[in-house]
Structures are given as C-alpha cells and as structure tokens.
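Missing here: one protein chain of the complex. Every other protein chain is in place.
Here is subunit A:
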Amino acid sequence: MTEVTLSNVIKRYGEHQAVHGIDLEIRDGEFVVLVGPSGCGKSTTLRMIAGLEDISGGEVSIGGRVVNDLPPRERNISMVFQNYALYPHMCVRENLGFSLHIAKRPESEITSAVNEAAAILGLEELMDRKPAALSGGQRQRVAMGRAIVRHPDVFLFDEPLSNLDAKLRTQMRVEIKKLHQKVGNTIIYVTHDQVEAMTLADRIVLMRDGHIVQVGTPLELFNAPVNTFVATFIGSPPMNLLDGVVTENRTVRLIDGQELPIPSSPRESVQPGQKVKYGFRADNLSPVGHGVSDEGETADIALRIDLSEPLGTETLLFATLASTEIQCKMLNPRPVTSGETMTCRLALEKAHIFDAQTTQVIRSN
C-alpha cells in the first residue's frame, strides 16, 4: 500500500517561503493533480516528495515510512520531468533500462521489463535511437517508459505535457490516463493547466502562493468552488462574477441598479448591505429555450449580445452586464447578430454568492 502523506510541509528558500505548511493525504492508487498558477509551489512540493529538494519543515511519508531524510533512490518513486530529462548519450533502450542496470538486476529481467514498457508505449521502432533523434512526443513517451520499467510505488509527473503541441497534448493525456488504469499506481501530477487537471484527476489539489486552496474531485471544484479564485481558475470559460450589494429583500443589486435574486442556499446567510460577488457559469445562463431548463428557480435577464462564437453544437455569447463582460452559452444555436438583444435565463440553484471582501463563498450552514 503506498499512500503519500504530507503533514504541515514547509519549504523556505532563504527568506522566501515557497510552500506554507501543506497537509495532504493521497490514497493508494489515487491519481492526484496539483494545479495552480505558475510559481505557486507545485513543483517545489513535488520535488520535496521526490527528495530532490530538502524539506524545511513538516513531514513527508510514503507508504507509511517517513522519507524526509532519505535520498531519492531510497524512496522507490519515479519522476517524469517537464523537459524529459533523458540521458542524451544513451539510446532509448539504454535510457529505459538504466535504472534497472543501476539496481544490478539480471540482464534477462532488464530486457523483458524494457520490452514490456516499450510495448505499452509503442517505442519498439525507436529502441536504438538517441534522444536527439526523437520528436517531442516520442521523448515524452521514453520519459514515461523510463518511469514505468521500475514498477515504482509512486509516479511523479511535473508538467510532462507542457512542451508538446495542443494535439499531441490531448493524445498524451489519454495515454497517461490509460497508463494509470493499466498499472494502477499512485500518481501525483503537477500542471498549470486546469483542463489537464479536470480530465486526469481523481482528486484535484488547487494551490496558490504556497497554500492549498481547495482539494476535491474535479466536479466538486467545478460545482462548489470555495472562493472566487477557484471559481475563475477551474472551468473554461471562467465563472462570470458580478459586483453587487445585498438588498433588504434578499436580492443582489448590481452596480447598474439591476437586481438579481439570491439563490436559496445562501439566502439566509447574507446580510443586507453586504458587498458580494454574484457568480454563475456560462453554462447556466442561456437564451430562453436554448439550454437552461425552466425547472427549479430561474431569473430572466435581458442581454445585448456583443459578440458570438459559434462552436458547432453550442455558441458562446459575449455580452456586457452591469459594466462587466460576461459569457453565456446557447445550445441548439441559431445565428446571432452582434447588437441583438436576447432574453436569457439563469439557473439560480447553480449561482454562487461570494463575499467581496474575503472572496469566500457564502453558503447556508
């Protein structure tokens, strides 16, 4: 069983603190994605788990064993780096088998492990090439192959796809997911790309400025963000956020005077006069008859469409509401002309109210 547990893990670079006391429990076989904007401490956290970075405080344990003072080679992990980090002077076969050679495994075992990994990743044709003679996608495959031949307890990935073009990235994403289903190991995966996080993760750990902001399944983060940062970071397009003030009759008055009803869940938890942000996703606001159903609480808003982006099965509409640019989605689209005014329906139970001061979500309690 290889759980990975971080308790109050801290990283300091001199005066600068990069990671501020992270607590995290990763279950055996779980695929966890650390995601967050660039510089938030994801790589540092991962590298502390790998043993490539000293731990300034707290405890990291892998499979119940505290590994703070163990060098990487004694942690039984393998890592895939952003820049592949292949050994330039070794051919693909040697790259794949290197760790087993170092571990002094018998030659026959090395050969079969290398061939097995090559088969899983489709590298058979490339075995005698040097990394310099491989494309980016092929190098990435070799890097992954090198990680799997050792049958480690935990896989660590640090932005493995960020150097690939968009098409290859989608393809490799699927392969990584398949790989996880095949080998079933614990995976900790770092990325700044929320799409990768959403598609790959069993659980997402969203970080900012060296802190964990929210941990949960992709849908939990998508449907129940704890603050405006999560709401705008997860999901594409980002959640629409409108500034407003809570009124006496439990609505939010936007800055242009228009009032929107407060959804039932936070309705009793807000104070009249409280400054809030009113949030909803593009999917939950659409022209009447083009997406949002009439069931449940709804509110209608008249919108003047600035711009439309037809995507085939749906059209993304850009409009301005209370001086804020917002986006909404139209299913079963019909042609829309810019400047057209449309009545749009908002699914209230999918809307969120955030405190403007603390940016935290307000829910019934």
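Worth a mention:
Going forward, contacts are C-beta pairs under 8 Å (C-beta built on N, C-alpha and C of every residue); 3 or more make two chains touch, one makes a residue touch a chain; residues count from 1.
Following the convention adopted for this analysis, contacts and distances are computed from a predicted model.
Within the choices "Partition protein ParB", "Carbohydrate ABC transporter membrane protein 1 (CUT1 family)", "Transketolase" or "Spermidine/putrescine transport system permease protein", the name that UniProt assigns to the complex's undisplayed chain is "Carbohydrate ABC transporter membrane protein 1 (CUT1 family)". Which of A:P71, A:P106, A:G273 or A:G312 touches the hidden chain is settled by the complete complex: it is A:P71. Only one residue from A:K42, A:R93, A:R146 or A:R169 touches the chain missing from this view: A:R146.
Contacts to the hidden chain, counted on subunit A, fall at residues 50-52, 71-73, 77-79, 81, 83-89, 98-99, 102-103, 130-133, 146, 150.
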